[in-house]
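For this view, one protein chain was removed and the others were kept in their places.
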Amino acid sequence: MAKIELINVTKRFGKLTALKNVNLEIEDKEFFVLFGPAGAGKTTILNNIAGIQIPDEGVIKINGEIVNQIDPANRNVAMVFENYALYPNRTVYDNIASPLRSPKHKKDENYIKGAVTKAAALMKIDMLLDRLPSQLSNGQRQRVALGRALVRDPNVFLMDEPLAHLDAKLRNLMRGELKEMQHNFATTSIYVTHDFMEAMSLADRIAIIDEGEIIQVGISEEIYYMPKNQFVAQLMGDPEINLLSCDLVENGTGFTCLWAAAPDNPIQLPEDEELFSRIRTLENKKVNVGIRPQNVHYSFEPVEGAIEGTVYSFETIGNKSVLTAQVKDAHVRIIAPNGLVLKLDQPVYITFDISRVIVFDADTHEYIGRYDESEVMKLVNEHRGESFTRAGENHG
Amino acid sequence: MNNPNEINSNSSVLRGINTVPFKTRVRPYLIVAPALLITIGILIPFVMAIYYSLTAYTFRIPNSDFVGFRNWTRMFENPQFWNALKVTITYAFWSTTVEMLLGLGIAMLLGNLKNRFSRIMRVALIFPLMVAPVVGTIIWQLMLRSSVGIIDKLLNLLGIYGAQWGASHQTAMMTVVMIDVWINCPFVIILILAGIQSLPKSPFESAKIDGGSAWFNFRNLTLPMLKPGILIALLFRLMAALQEFSIIFALTKGGPGDTLMSLSVTAYTQGYMYQRFASALPLILVLWFLVNVVANIIVKAWRKAQYQAAGKDIEETHAKREKNASNQIIREGK
Partner (left out) sequence: MTARKRLTAILQNGGLAIYAVFALFPLLWMFILTFKSDAEMLTTTFVFTPTLVNYQQVFFHSDYLRYIKDSFIVSTGAVLISVLAGVPAAYAFARYNFKKKETIAFQILSFKFAPEILVVLPLYMLYRQMGLYDTYLGLIWVYQLISMPLIIWVVRGYFEDISVEIEHAAQVDGYPWWQIFFKVLLPLIKPGLVSSALLCFIFAWNSFTFPLLLAGIKIEPITVAATKYLAQSTVHYGQMAVAATCSALPSIIFAIAIQKHLVRGLSFGAVKG
């Protein structure tokens, strides 16, 4: 177990800068998720922590010790690769046993037998020990790769999209198993994914990374309710958050919001001193109002004060559906139940649950504020405390 | 312990924290060193060749006097040189052309036929290529020689007597080209066949739906996609044919007269047999220049054809290669 720190880390590959001045602090025993789109630099971070690559600038510390010059074998990390990286000409048993036969961590064969069978049983692959990787399915290979990491007692587990190549059902199953394992093992883990469901459910804390830069770090509630900018808000949430481009007009004590797509339906913003004072500091009052699909209401009958639009599309995604409404040029995504009977281009009337909006600056895309922010902060702090005690509890 | 704010790039502790250790940086050079040393040792002859071509060196009179370009001007004035050039180019042209066309045809046949015969042939037709050119020439000589050769006997049956093959001015070139084709056509065949076997199916399936003649398909689909393989085969064969020595030497040593005195054989005769070393070298240097020019042209065409034929694939391969190589803990020195 160990605390991992990245301080001002920059990494370049020729002309491409993969990591730009990255700073991260990962606590001991934390399950830390790196989340971001493809090519953001997540794997590069893992490689640098593991020692497979050395940063061009900056310092990497494991347990307070600077490890830049230490090669991977001596850093005592275990890594699960995105493409499993199993040794093709060795059996499952030998693959899992491999770390324990290296000069660094050499153990005798009895110990190895015990450790391997234990790890295999945990991963539910104990009947596959004699097979070669080419004879396994993707899901089985995944578990072998995990098993190979688990036989060790490393400083940190590094996992690079380990569930990426599994089908949805297996992915859900493995997610649960991973979570349980992490509790039992109490080892610092850094987990890379571009699936936000995985991130939300597994993480103690999440770091959002894009184009080599850390955008935001926090627990999942923090990131979901108070995203640092539009990019983060759009990443976290499926279906994607709606962003309405609006002009805010001050009138009397408050503001009305004029949505570009519905200029005839001004929306009065309820009072909130904190939020309003922030809005007043803005130069031009152009904002993007973010509202999540579950906070939009629709009706096929005209409703007082609702905005009229037409049905653009209707998709069923499992146990719910997404109704996309078109208002002028804008599309609004709304959660709806399955089995709705409707026709395309049929009129639909939408209202927004204003108390749930997140306000972003239209130019900088930065987070300005939301309603009941203090309540949310309280919730976040509670959970933050929880997740840390959770980490500390585990056979500490 | 360390407050992150304390760490800045000026800290003496951290100077050099990210430089790759010398041991690791030097490793690739050490690994490549033995191979380099061995092959550089062979580079010396090249340099020597250029030097000696400018001297009056013979073995009997080891005279390393610098005579400037006298050997060169003599060579260009010597009709022997021009004949050698003509023979070299003629030989290379005919053997390569026949090999490429025949090879392409047979490869297409093998690609289309799926029966047992073709499968056996795919292996069996490599055999002529594996035989040493000298030995191959000897085999053909046996076959063509009058009184014992089987081909001679066959021709006799058809009423042709006394065919001279390698010994006659008219047929010597044809004979030697035929032997070259016999030996090297399989090379072209298996290269093109590999290309054919890796052709993607979908373009042909959609062409089938669109409806088009076989010739159309061949010209516009097959040929462009086979271009890289064809160019590689052309490159190897042309360069080898330009400097072919063993076959001609084993057949007639350059005769009859000077019908087969290519640049290589002339250089050998002058340099080795007559010991006129310095006058032999300009011949080979001209040959080398020729080979280089041809190689450059074809390699350029090949690179372009590779890009076109497999567009994205090539980019992916290059990018993947970049990524894999740069993953190593080595920094590119600037």
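As written, the chain order gives the labels A and B, with residue 1 at the start of each chain.
Rule of thumb we're sticking to: contacts are C-beta pairs under 8 Å (C-beta built on N, C-alpha and C of every residue); 3 or more make two chains touch, one makes a residue touch a chain.
Just so we're clear, the structure is a prediction, and the values are computed from it rather than from any experiment.
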Among shown chains, those touching the left-out chain: A, B
Residue of A:G41, A:P99, A:G147 or A:P162 touching the missing chain in the full complex: A:P99
Candidates B:L101, B:I150 or B:M174 - the one touching the absent chain: B:I150
Residue of B:L113, B:I160, B:M174 or B:L223 in touch with the missing chain, whole complex considered: B:L113
Full-complex contact with the absent chain, from B:A194, B:L223 or B:I297: B:A194
Contact set of subunit A toward the excluded chain (per top definition): 47, 50-52, 71-73, 77-79, 81-83, 85-89, 98-99, 102-105, 148
Chain not shown, touching residues in subunit B: 27-29, 31-32, 34-36, 38-39, 41-42, 44-46, 48-49, 52, 59, 102, 105-106, 109-110, 112-113, 115, 117-118, 121, 123-135, 138-143, 147-148, 150, 153, 182, 185-187, 190-191, 194-195, 198, 228-229, 232-233, 236, 239, 242-243, 245-246, 249-250, 264, 267-268, 271-272, 277, 280-281, 284-285, 287-288, 291, 295, 321, 323-328, 330, 332-333
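In this section, only the chains that are shown with their structure count from here on.
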Subunit A-subunit B separation of Cα centroids, rounded to whole Å: 55
Touching residues on subunit A, where the partner in the complex is subunit B: 5, 7-8, 13-14, 23, 47, 52-59, 61, 64, 66, 68-69, 71
Of all residues in subunit B, those that touch subunit A in their complex: 1-2, 4, 7, 9, 14, 17-18, 20-21, 322-323, 326-327, 329, 332
